[in-house]
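Removed from the display is one protein chain of the complex; every other protein chain stays in position.
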Amino acid sequence: MLDRSDPEGEITKAAAAYSNWGRWGEDDVLGTVNFIDEAKRREGAALVRQGVSFSLSQSFDTNGPQKGWRRRTNPVHTMTDTGLDAVHGGQGFPHGFGGADDVIAMPLQCSTQWDGLGHIFDHGNAWNGRRADRVVTSEGDLVTGIEHMAPHIAGRGVLLDVGRVIGTDGELPDGFAITEQHLTATVEAHGVTLGTGDIVCVRTGQLARARRDGWGDYAGGPAPGLSFTTAGWLHRTEIAAIATDTWGFEVRPNEFEDAFQPLHQVVIPNMGLLIGEMWNFEALAEHCATDGVYEFWLTAAPLPVTGAVGSPVNPIAVK
Amino acid sequence: MLDRSDPEGEITKAAAAYSNWGRWGEDDVLGTVNFIDEAKRREGAALVRQGVSFSLSQSFDTNGPQKGWRRRTNPVHTMTDTGLDAVHGGQGFPHGFGGADDVIAMPLQCSTQWDGLGHIFDHGNAWNGRRADRVVTSEGDLVTGIEHMAPHIAGRGVLLDVGRVIGTDGELPDGFAITEQHLTATVEAHGVTLGTGDIVCVRTGQLARARRDGWGDYAGGPAPGLSFTTAGWLHRTEIAAIATDTWGFEVRPNEFEDAFQPLHQVVIPNMGLLIGEMWNFEALAEHCATDGVYEFWLTAAPLPVTGAVGSPVNPIAVK
Amino acid sequence: MLDRSDPEGEITKAAAAYSNWGRWGEDDVLGTVNFIDEAKRREGAALVRQGVSFSLSQSFDTNGPQKGWRRRTNPVHTMTDTGLDAVHGGQGFPHGFGGADDVIAMPLQCSTQWDGLGHIFDHGNAWNGRRADRVVTSEGDLVTGIEHMAPHIAGRGVLLDVGRVIGTDGELPDGFAITEQHLTATVEAHGVTLGTGDIVCVRTGQLARARRDGWGDYAGGPAPGLSFTTAGWLHRTEIAAIATDTWGFEVRPNEFEDAFQPLHQVVIPNMGLLIGEMWNFEALAEHCATDGVYEFWLTAAPLPVTGAVGSPVNPIAVK
Partner (left out) sequence: MLDRSDPEGEITKAAAAYSNWGRWGEDDVLGTVNFIDEAKRREGAALVRQGVSFSLSQSFDTNGPQKGWRRRTNPVHTMTDTGLDAVHGGQGFPHGFGGADDVIAMPLQCSTQWDGLGHIFDHGNAWNGRRADRVVTSEGDLVTGIEHMAPHIAGRGVLLDVGRVIGTDGELPDGFAITEQHLTATVEAHGVTLGTGDIVCVRTGQLARARRDGWGDYAGGPAPGLSFTTAGWLHRTEIAAIATDTWGFEVRPNEFEDAFQPLHQVVIPNMGLLIGEMWNFEALAEHCATDGVYEFWLTAAPLPVTGAVGSPVNPIAVK
């Protein structure tokens, strides 16, 4: 049982118990993404039975949920050329050519995202036992920048719609801690298997609620999410990655008095686990609920921004 | 034969001859992406024989080739939190939690990209006969924003390494116009087929040259690329999309006196063709040259920035 | 009396009555800034009796009042180098040299600002009778960009602390319309004169209220401000510029059913009046209340961003 009054102790215990340091060599920069091998990709490709594809991304625009906490804002998209300029202005191109072009300014983790291995540290340690101050400076992540993951994140995806299986009307309430039992029950309810190298998608239903009721405190406030106690399961299952439809992956408030994202603190720097947040499973989940198939091919390619500690992503599931 | 002295006439002829307006209905916002159907995805998934994956993306950082033409700059990536702050600063998190976070400011087409349907206009017309000033305003692309393509761009990819087949030492020189004959010869040399819904990757080798010699005028200067005369082939083959490893897709200088990207002007607003630029085929091409297999599963998911006329992309090829 | 039910008519009347088109020639790009002449500057400089200086600027950071309306966000300031990098990182400079550096992404009118002459249009007309679509394109303000004002905005400043004179506890309530009578009464109460070329600072006290109670709807919500009926006074007095401590200069809600900033619509494109918003008069007003002197030397230099329709500004008053 989790000692809610001893976050320091629990975190330390889990960090040690579920560490993957050195598992893939001292120079490793991929963490659990290493679990995706060619066999896994062949397995994932075979899951394309119909050929229907789904985007698991939310929108990227100023109508997002971010409130500016630690300068996490919504993206600002502006045009450097428009159709108005082309038709009514003097763009200066010959023979009727016209163009529109645009720019963006945004936090890399403002919407649907991967957390990079340089995103979270535990007592000054980053993934694979490196000191955090040797990894991420003002230049960026000099060692485990998300660009290293650029070719790899494609394989077998599994949707665990905990919201539908455990929740009410398809939604788990804010503050609901998803335990290993909930995950296992959902796996069984879906009739899927889960194994090494899989990319797990956990739907809580909070995004559906936010879309109906308004963002509210979706960004940073109370939310359903993984219990701290799932650290062992995350480690034992050898999944390559896991993503939720929430802002912060783990249950909020966190399960300790005075803690901050303790599960992140265990699984990213110690386990090297690839975590995704703010994914959108609504269309995929609807399809899976209809045909009962909860496994699929999944590509979730980060944008290889050099030295980034996170990346926006538009994950594509194909069934 | 192309009348090099009559760009206006040639563009008008091709625009009419190769128009797809109305082909998918007057409300269509996808253009040739419509050619990717479920059968095509099943066909593409079956091409995953080995399970090896390749990123077809260039880097995203300030060392890119952009020179600021029309405010097309290289991305600027900055940190809002670092490992230095976590270890030596006062981040204020409890129990040894530390974090790094980052932001980016960049043109959506600064590096590996898709051109959206709102990117290019022909005499004030955008895709599907809409007037450009009704499509793209300062708010963005109100009709054919690239977010509409978010779920779809996944299917069968084909690499046409024209650089290796036609070029010298794997590279076509700047100014080399790739004609239908070159494309067909490359298809045959590779022993592939090409058909409706395919995503075609055309390697010129210019990126390899730039990486060896320095960027120079890679961004906007002379380059190998598709001849204006390939418009018919692009239309007839019913490919879904096509991407090159160059800045501007078509041969530069363009094949007319006083013109600007005339092939773009024909194929984007009139044909609704999805065009990609600044892709990186080096690793994929090496593998294809070795095993002789030039077809693969390809996912190239745009970031669904609302109202965007282009998008950065990290395309993933799996063989 | 203002016909509150006929905004269209009232705006048209005032626009015609208070037009300055052609007053300074058909090529003019400065508007009422033209009223600041060398005599006025000599007059202003003579007001430096003590030598005490005041900044009339609010802060520029993410804690500002902006809520993202029409992409008006708060500024985002990030570091490209820090003291942490200098001390603990590997900046790579010799002999103990270390540095910090930073960037910003922000709307030009996110905080203390000048509205440029290209900021507001009336029925498609910009300042001096130019058609707005010939003035401001996606490239920016091609004619009246704020860079033209760069050298000029320095002269005699006058504080009208309407909040103290007319308000309660130094503050006017939201929705309070400041009329010509209020302005005149304040001028008299302060024992100042007002004339051609002066830069007028109108303190409502709303900023003080926001600082005490929280921003709330400071950005775009109800506010004290100038009545639409002051258009004649603004024109007749021949002031060079006027600034308030509010987001929107004029009273909000505006004094018509279904209108949007009608005073702006009259005075910027028709009168060519230079308007400032979100200034901070608290320290200056305290000093003026103490020594009874409400006139001073004022420099309010816009940042000459080429083609800008507004500018951040740190106005400096010296008494």
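A, B and C are the chain letters, set down in written order, and residue numbers restart from 1 in every chain.
Rule of thumb we're sticking to: contacts are C-beta pairs under 8 Å (C-beta built on N, C-alpha and C of every residue); 3 or more make two chains touch, one makes a residue touch a chain.
For clarity, every value in this text was computed on a predicted model and none was experimentally measured.
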- Item | Sole contact to the chain not displayed, among C:31, C:75, C:205 or C:276 | C:75
- Note on the structure: Filtering C:157, C:170, C:262 or C:276 for touch with the omitted chain leaves C:262
- Note on the structure: Even though one chain is not shown, chain B touches it at residues 62, 68, 71, 73-74, 76, 78-82, 84-85, 88-90, 105, 133, 137-139
- For chain A, residues in touch with the removed chain: 76, 78-80, 82, 84-85, 87-89, 103, 105, 138
- Interface with the unshown chain - residue positions in chain C: 7-8, 11, 37-42, 44-46, 48-55, 57-61, 63, 70-72, 75, 77-84, 86-88, 93-109, 118-124, 126, 131-141, 147, 150-154, 258-262, 264-265, 283, 297, 299, 301-310, 312-316, 318
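The rule we apply is simple: only the chains that are shown with their structure count from here on.
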- Measuring from the mean C-alpha position of chain A to the mean C-alpha position of chain B, what distance in angstrom results? 26
- Interface hub residues of chain C, defined as touching at least two other chains: 76, 78-80, 82, 84-85, 88-89, 105, 138
